[in-house]
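For chain A:
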Amino acid sequence: MIVLPIIFQFIAGTILLFFWRKINLQKVLSILFSVIGLGISIWLFLQVWEKGIMVTQSGDWKAPFGISIVADTFGVTMVLLSSISGLAVSIFSTGSMRKERLAFGFFPIFHFLIMGLQGAFLTGDIFNLYVWFEVVIISSFVLLTLGGKKQQLEGALKYVSLNLLASSLFLIGIGFIYGLTGSLNMADVAIKLDGLQNRGLVSVTSGIFLVAFGIKSAIFPMYFWLPASYHTPPPAVSAIFAGLLTKLGIYAMLRTFTLMFGGDEFMGDIMVVLAALTILSGGLGAILQQNMGKVFGYLIICHIGFLIAGLGIYTELAIMGTIFYLIHDIIVKTNLFMVSGLILKINGTQDIKELGGMYKNFPLLSLLMAIPLFSLVGIPPLSGFWAKIFLIQAGLETKDFFLIGFIVLGSFLTLWVIARLWGEVFWKNSVGLPKKANGLYFGQMPLIDQWLMVFPIFLLAAISLYIGFSAENIILLSQKISSELMDPTGYIEAVLGLKAITP
Partner candidate 1 sequence: MKDILIMILASFGAIFILSSSIGLLRKPDVYLRISVTAKASTLGIGLMLTSAALYFNDYSVTTRIVAIILFVFLTISIGGHLLARAAYFTKTPIWKGTKVDDLAGQYDEVTHELYSEKHNSSIKPEKDTSI
Partner candidate 2 sequence: MTKSLFLSNLILAIIWVMATGTLTEENFLFGFFISFTILWVITFKKEERKYFTVIPKLLAYIAFIFWEIIKANFQSLKESFYPKSKLEPAIVKVPLDAKTDVEISILSNIISLTPGTLIMDVSDDKKVVYVHVMHLLDKENFIKEIKLKFEKPLLELMR
Partner candidate 3 sequence: MLVAVVLGFIFALLVPFFSRFTKRAISLVYPLIPLFLFLYFLGFLEKIKSEGQILFHYNWVPSLGIDLSFRLDGLSLLFALMITGIGTLVFAYTANYLKGHQYLDRFYGYLSMFMASMLGVVLSDNLMSMFIFWELTSISSYFLIGFNNDDPASRKSALTALSITGFGGLVMLSGIILLQVVGGSYSFTELLNSSEIIKNSNSYGWIIALMFVGAFTKSAQFPFHFWLPGAMKAPTPVSTYLHSATMVKAGIYLLARFTPLLGDTIWWNSTLVTVGAITMVYAAIHSVFRVDLKGILAYSTISALGILVFLIGIGTEKSLLAAGIFILAHALYKAALFLITGIIDHETGSRDVSKLAGLQKVMMPVAIAGFLAALSSAGLPFLLGFISKEVMYEATLQLGNWALILTALAVLTKILLLVAGFWAGIKPFTGNLPSEFNKAHMPSPLLWVPPLLLGFLSLGFGMFPFFIQESLIQPVFSSISGSDTTIELKLWHGFNLVLLLSVLTLVSGGLLYFFLKPSKALIEKTFKFEVISPQNIIENGSNLFGSFARFWTRFFQNGYLRNYVITILAFLTLLMAYRLFGEVNIYIDWEQISTVSYYEAIVVLMMIISIIFAISTNSRTTAIVALGVVGFANCLFFIFYSAPDLAMTQFSIDTLTVLLFMLVLVKLPKNKSFSSKGMKFRDAFLSLTFGVLIAILTLEVFEEPSSSEVSKYFADNAYLLAKGRNVVNVILVDYRGFDTMIETVVLVIAAAGVFSLMKLDLNPSKKDL
Partner candidate 4 sequence: MSLYDYFNWIIIPILGLSVILVFIRFLKGPSLPDRVIALDMLILISVCIIAIYSIQTNQSTFLDVAMLFALIAFLSTSAYAFYLEQRQRK
């Protein structure tokens, strides 16, 4: 039953394909499916929370022979988060996307994308993970280019080529894994790699995985596709990209580097350095940009650095910080791009210089938008704050002082960027609306569409607040995940059936 989220999204996507041209029906169905999907995710999460790791062997072939589908706490948490983000974006897109785009398969592909993500979070097989990755990237290609605008195409070119490069490297890595162990089941691979004499080869393989996942998660020096492309598609698409796509890379890294390549100090050091440079690059980029989408794009990079930092430090506390930050970041980044979408709808531009007057004209909306913005900054006690405590503490404990310096710098740059944004977009007086070739401004949209755009922002803002104020719960969750990751015995035993496990 663990596969239920995946299968459900599969069916959802298939059904939507049947109604290719019926936009209004698709809208309703998509929201409905997203709600049900969220329900399933919550159910699964609760199951795993109560019963511990659950495993299904696809085709009833016992591990390591079949493909294991594993729901550990990390996996289901990610599934849950993706369902939440998915629901929000699904609603948001019904309100904000242009009809033409919806008529060309936005919804089915969107649901397949969610399926791909959830599959990746739940699979226990490295090759299967690759396949899920491909589902995700092909869907992202399509969503990124949907509409075929000039900017989209130019951005997509870089996105596509570098992501394909990453896939190819991933495949090479899998080849090496299979060559070394003769197995693909991650739990089994973990055991077999552990018994391998030639550590150097394992290390090189992990290096290939680092680069493959590094490209996908946009860490230094592999992030280039992100600033080139993330601001080009419609905001609803950017939102799901920002919230989940780069995080998939992080997920994969966390999974493989704890389960299969755990404890390689050299790689840890490399990651720490990369984390610092990622934070720096993202932060530096963000302070320069004039386009809101680009600012947020660079901020994604900056915060990916925080996530990698925890993995590089590689203590339970650090991983905990990473997990907490991941949870926060998924919700906030999704919301952030929806906010930028709303601002775009209101003002017809994303250029900071041309924006303004939000606070004056939409005070309540502005306050609502302030929640994700300042959560991102990590103004305590909002959600972004807590994880930093762990990361800094972990860094202090392992004496990675320079990394802490970069974390502080990154946080500071984020603060500065958001404050500047607030000043320019919300405080500054508006300069009047530019002419728009087609589409409606927010003010001219029907009320229902307005609500469809505002409600998801509200939803995610509320969740952000929950994460911030009930940090205790999230910490417990992160702690559990972190301890499961750092000691994968439970995972391995569950998958390989060394203990009696109920399917």
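Methods note: a residue touches a chain if its C-beta (ideal position, glycine included) is under 8 Å from a C-beta of that chain, and two chains touch if they have at least 3 such contacts; residues count from 1.
Regarding selection, all candidates are chains of the complex that A comes from, given by their letters.
Being a predicted model, the structure only gives us computed values, none of them experimental.
Within this complex, chain A is touched by candidate 3 out of 1, 2, 3 or 4.
Chain A contributes residues 10, 13, 17, 58-59, 61, 64-67, 69, 98, 100-101, 103-105, 108-109, 112, 115-116, 119, 127-128, 131-132, 134-135, 138-139, 141-142, 145-150, 157-158, 161-162, 165, 169, 172, 175-176, 178-184, 192, 196, 198-201, 203-205, 207-208, 210-211, 215, 221-222, 224-225, 227-228, 266, 270, 280-281, 284-285, 287-288, 359, 363-364, 367, 374, 379-381, 385-386, 388-389, 392-393, 396-397, 404, 408, 411-412, 415-416, 419-420, 423-424, 426-429, 437-438, 471-472, 475-476, 479 to its touches with candidate 3 in the complex.
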